[in-house]
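Just below is one structure, and these are the notes that go with it.
Heads up, one of the protein chains got dropped from this complex, but the rest are sitting where they should.
Each chain gets a letter, A and B, in the order it is written, and its residues are counted from 1.
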Amino acid sequence: MHSRFYGSRLFDGFNVIILTLLGVITLYPFWDTLVVSLSPLDDNLSSAVHLFPRHFTLAAYDYIFGMKELWTSYGVTIFVTVVGTLISMLFTVLAAYPLSKSSLKGTRVIMFLFVFTMMFSGGIIPTYLVVKNTGLMNSVWALIIPTVIFTYNLILMRTFFQTIPESLEDSAKIDGCSDVGVLFRIVLPLSLPSLATITLFYAVARWNEYFNAIFYITDHDLWPLQLFLRGMLFQNEAAYMSGGESTFLLGPSVKMASVMAAALPILLLYPFFQKYFVKGAMLGAVKE
Amino acid sequence: MKTWKRLLTTAIMVTLIMSLLAACGKSDSKSTEAASASGEGAAASDEAVELTYLTTGDLVAAPLAKDDRIIAEINKRLGIKLNLKIVPYGANDQVIAAFASGDYPDVVTTSYPTQAVSQWINEGILVPINDYLDEMPTVKQKLENGLQWTAIDGKYYGYLYQVGGEHSNYTITYRQDWLDKLNLQLPTTLDDLYNVLKAFATQDPDGNGKADTYGLTTTKPGAGSRISTFDFAFYAYGLPYADYELDDQGNVIPRFEHPAFKQGIEYLRKLNEEKLIDPEFLVNDNGGKEQKFYQQKAGAMDDALFRNVSRIEGSLQAVNPNGVIGWTAPPVGPEGKGGMWTVPKGGLLTGITKEAKNKEKAAKFIEFLLSPEGRDLLQNGIEGIHYTKDGDKITYNEEERAKDGFAKNGWSHPLAWGNVIYPLDASYLPQTEPNRDRAIQSVEISSKTQIPNLVPTIGPVELKNSAIVNEIYNQYFLDIINGKIDIDTGIAELSKKWRQQGGDEILKEITDEYNKLKK
């Protein structure tokens, strides 16, 4: 009994050390980016590794937050993320639930047809034409509707639904719930961790999206945040080539401040979702 | 109760689906509304011709305001209603996809030459501008003085802007303060250069007591390009052309079959063997290269100067307050020849599509972008609003200029970037530039040593094969300077492989073109 106790303790100790190490290694790039964004040019150029800001300055943030484009792109991206994620979740949940019932006829064929689209596509030209013909060109909806369901997320959602014991649903049906009622009253409340995960996946993907914007958006006011960021990252390079205006005196810190400005809002979302990953989220429901 | 519940859920379902459908419907009506609104606008002033201009633009340019006064002024002067579409940076793909889907603007600016543009021309999507040249005096003058080669069977499919075609600003930049410290002069010959790089690498120019400096650093080649930053060595040994060479019988041959190539690469191999070249230059992008220069790791680099003089020296001084940069013409070889910048074979093409309803107006618009009148408007703005003039002295009203997206310190309006001209080619420097004289001198030095091409064009075969044969060239170039292969064997193998895998086809095309030019 004692040896097992010590063994367990020893494991805990190792575990903490390993995880801390992983934490340090993964924190580094983010930390370096943050430090550069807060340091003046001379500090940034004079060394390759940035552990602490030697001279603290917010000049880079002053600069980018003074740019109108940043704020318009925030607006676009926040809209696309919030509205897009909501619509995506609705579509995904509605489809994933019936597809999770292997007894329901036709679901396997439909699932196969959905999975097929992960592998094969018609390419950019016909897709461009469809987007154009459905009237989405140069509108924020072009950033949402053409990719409203990620098949990957749909598959995960369906897999999660499958882990819910049928017995719970059956008892709800006996109580007179319809299929839709079962989904919204029984299944969804039991699936908070997975709903949180898939929501997070959609939100992060929408936030980081720029591919559709490149193809379907020409109005500068509708450029999402990631296009703003790409602009800032490539700016020095382009300025060098073309001899345009360059923000060189802020140089690296402006780039890194842009990275921070583009990443921080979505990062803040995670701790919020995290509380749904707590063990026993199902417990209450099961006991009810 | 049960039925009521069921009804409710059905209703929710239906509303959900309806609302989803409505979401698509809404955006649909929105865009049609916008379209009809703009249509009305065009109809209201019945003289104004709507003109859609699609360009990849330039990242440096600020976004356009909705009520931009420069655009309004252009509309007024040309009697058009300009509908400007700027696709995001680096998104030439979007232009290509739009065209491939049958979505043509009236006027387009895009990279040239590319296989996509060739296709547009072959399929009649870009129309010749010859008929409108009388309306385009500035464009006509440029086309007929050095750009004749851009015509295909006598037809011009647009105005080609060659970045750095008329002037250049590219040479080797040195740490002048290091040279001074080591009592050395800016190197003018290959031998001087060797001595300078040797001293940079071995005599501890940064004074930190460690042998941690290199002589020369540079960047990795762009996707599909040849490693070209060391070409100065070949030109110094007398390689006459930048693209292809002629042998004694007058046959077109690749550069590595010319005797100057062997001499040049021997020289480079020596530099590399003695560790005078940054061993990881292939890892550098432009920023990485400059960083090594600022951080005392290398005393020389190839770089563009002109208006970058202030930027490079400013950055260097941020790290080393005593840092000074110096430059001179590329080093010359035994016969006094030398050079570094080569005339580009492409650039940005601005042309008119078959979609343009009023091609004359489209032509006038292109002319305007390039004309002195247009340059003045796009650089300075409207007199009295954006600037005031007192004799030759221009005073900018930065506040008003910022409203219309002009870049600071006298740089241009967003529409002036990335289509028909850049400041370098116009020798344009605003009066606010602090290193004006030095910047202009760097252009004089570099432009004098431009290396010409044997033929000015890139044909379809070369367009298709060049990246593949360039890979082979790069591989052998690296193997030879790294000492992995003997020079003669390396050149022989390179020659064989290069010719086999598309090189011979290219040579044939170049020969035909060359013979045509000779006549």
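Annotations
Heads up, the rule we're going with is that a residue touches a chain if its C-beta (ideal position, glycine included) is under 8 Å from a C-beta of that chain, and two chains touch if they have at least 3 such contacts.
Keep this in mind: contacts and distances are computed from a predicted model.
Missing from the rendering is one chain, named in UniProt as "Carbohydrate ABC transporter membrane protein 1 (CUT1 family)" (options: "NADH-quinone oxidoreductase subunit H", "Thiamine biosynthesis protein ThiS", "Carbohydrate ABC transporter membrane protein 1 (CUT1 family)" or "Cytochrome b/b6 C-terminal region profile domain-containing protein").
Screening B:Ala72, B:Ile152, B:Ala467 or B:Leu517 for touch with the missing chain picks out B:Ala467.
Of the listed positions A:Ala59, A:Leu156 or A:Leu188, the one in contact with the omitted chain in the full complex is A:Leu156.
Residues of subunit B in touch with the missing chain: 9-10, 13, 16-17, 20, 92-93, 96, 99-100, 102, 114-116, 119-120, 123-125, 212, 220-221, 223-224, 227, 279-280, 282-285, 287-288, 297, 467-468, 471-472, 474-475, 478, 501.
Mapped onto subunit A, contacts with the missing chain fall at residues 4, 8, 11-12, 15-16, 18-20, 22-23, 25-27, 29-30, 32-33, 48-49, 90-92, 94-95, 97-99, 101-102, 104-106, 108, 110-127, 129-130, 134, 145-149, 152, 154-156, 159-160, 162-163, 178-180, 183, 191, 193-194, 196-197, 200-201, 204, 208, 229, 233, 255-256, 259, 263, 266-267, 270-271, 274, 276-283, 286.
Note that in this section only the chains that are shown with their structure count from here on.
One simple way to say how far apart two chains are is to compare their mean CA positions; for subunit A and subunit B this gives 35 Å.
Within the complex formed with subunit B, the subunit A residues making contact are 40-42, 45-48, 68-69, 87, 90-91, 94, 124-125, 128-129, 132, 134-139, 141, 145, 176-178, 180-181, 184, 210, 213-215, 217-221, 223, 227, 230-231, 234-246, 248-249, 251. Within the complex, the subunit B residues that touch subunit A are 2, 5-6, 9-10, 12-13, 16, 20, 23-24, 27-32, 54, 58-64, 66, 85-91, 93-94, 97-98, 100-103, 163, 285-287, 291, 294-295, 304, 306-308, 311, 314-315, 318-319, 407-409, 411, 417-418, 422-424.
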